[in-house]
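Of the protein chains in this complex, all but one are displayed in their positions.
Presenting chain A:
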Amino acid sequence: MEQSTSPKFKQNAHHALHDASLQRALGRLKTGFKDKRTAAIANMPEFEQLRDTARDIKNHTLANLDHYLSAFEANVIANGGHVHWCADAEEARQTVLKICQDKKAKSVLKGKSMISEEIGLNAFLEKQDLKVVETDLGEYIIQLRNEPPSHIIAPAIHVHKEQVADSFRETHKGRDINRPLDEPRDLLDEAREVMREHFFAADIGITGANFLIAETGTSVIVTNEGNGDLTQTLSKVHIAIASLEKVVPTLEDASTILRVLARSATGQEMSSYTTFSTGPKRDGDLDGPEEYHVILLDNGRSNMLGTEFQEMLRCIRCAACMNHCPVYGAVGGHAYGWVYPGPMGSVLTPSLIGVDEAGHLPNASTFCGKCEEVCPMRIPLPKMMRHWREREFEKHLGPQSMRFGIRLWAWFASRPALYGKATGLAVRVLKSMAGRSQKIGKLPLAGGWTDIRDMPAPEGKTFKQLWAEQQAAKKA
């Protein structure tokens, strides 16, 4: 598994905030996905009802997960495919490797898959002397740059086209070094040409799955580049890797959720390509893989069932939460330090790698609630981040000073007379510190506040003092 840098969230964020190129890229998020989502939803009056339906479908599925997974497995097998149940990352990696070795494969194509990021598949396969090529353009770019994705649907959102051109010149050998690569079109054409060779040479095609459909034994992927189709149809073997919660009962259910997915993600009515794969190539089929494998990965999901984090398993990875999150918008995806960034990552990452490792993530939120507002599956993300904070508090994981401060405050706050005296005193002190300027530029114990802003001075007495005086005067 990829080493996480989540414990260094603060340092990561510091670097991100001082990275001018990243800040420029993040600025574009505002006018990109966000506005497109708004427009797409304005065109669909029944969007809110669809969200309810989508949520209900997933809730029902999660409540009967064993049933639907068994049905899915039975149908895949009936269609001539194979299902591999994998408890953890290592088991999933070994399973992929075994399939590759059985086929004496040399090269592997990848359609974008967050799960394969989660299990660190590329690095693992490369160590086994397999050539791995990412086929999603964004994913391909960061593969060349040797970076993890910074966004779950737009992995290279932090990269500028000039940087892409540099990577291409460096890695696409045998071409004119001075060829023009200034326009996005140039880059696309070159990527397409290079990719084409890979498509025809590949032995194994690995994709993720946006959905697994129980009633038909089908895996579904959505892409905008068609790379997923080519990955899974041109290769001799198609391996779909999906986590357990991706299953839905019926085709109809998958179609319903697809209607909220693209609108929430990119503001499209539908992704350009939606591909349903049901088993290997049949007799008489013109194309398709000879073998079809589904890896059903748990990797911590089943531990979330029956807990306050179960609702997180409704997530369909649309990224609406990160597109709209002001914290993600300030620091970008790499700051979160692991595969899943933004609000969904702040809930999911502690579940998967432990809250002691990822404790910053659920804390680094203002609870502004925008993520929940835009989540098509109505996942109460702030509430679940708060549940993580509760777990941390129970486990004494947060800073000791914070814990002590809260307890001390609660002690005062449950003694109204004492609290009134303390606040009255605090207000007088603050007022005198501010002096005539009526603002405080440096406040002991609140450096976090005064490093970046002044503290406006209080008026001089507390409301309750003034109110008591006023009431007394009225009676007199």
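By definition in this document, a contact is a pair of C-beta atoms (placed from the backbone, for glycine too) under 8 Å apart; a residue touches a chain by one contact, two chains touch by 3 or more; residues count from 1.
Heads up, the rule we're going with is that contacts and distances are computed from a predicted model.
For the omitted chain of this complex, the UniProt record lists the protein as "Fe-S oxidoreductase", which is one of "Acetolactate synthase", "Acyl-CoA synthetase", "Pyruvate dehydrogenase E1 component subunit alpha" or "Fe-S oxidoreductase". Among the residues A:Lys127, A:Arg453 or A:Lys475, only A:Arg453 touches the chain that is left out of the figure. Shown as candidates are A:Val327, A:Leu348 or A:Ile379; the residue that touches the absent chain is A:Val327.
Of the residues in chain A, those that touch the hidden partner chain are 10, 13-14, 17, 326-327, 330-331, 363-370, 372-373, 386, 388-394, 398, 402-403, 406-407, 409-410, 413-414, 416, 419, 423, 426-427, 436-439, 441, 446-449, 451-459, 461-464, 466-468.
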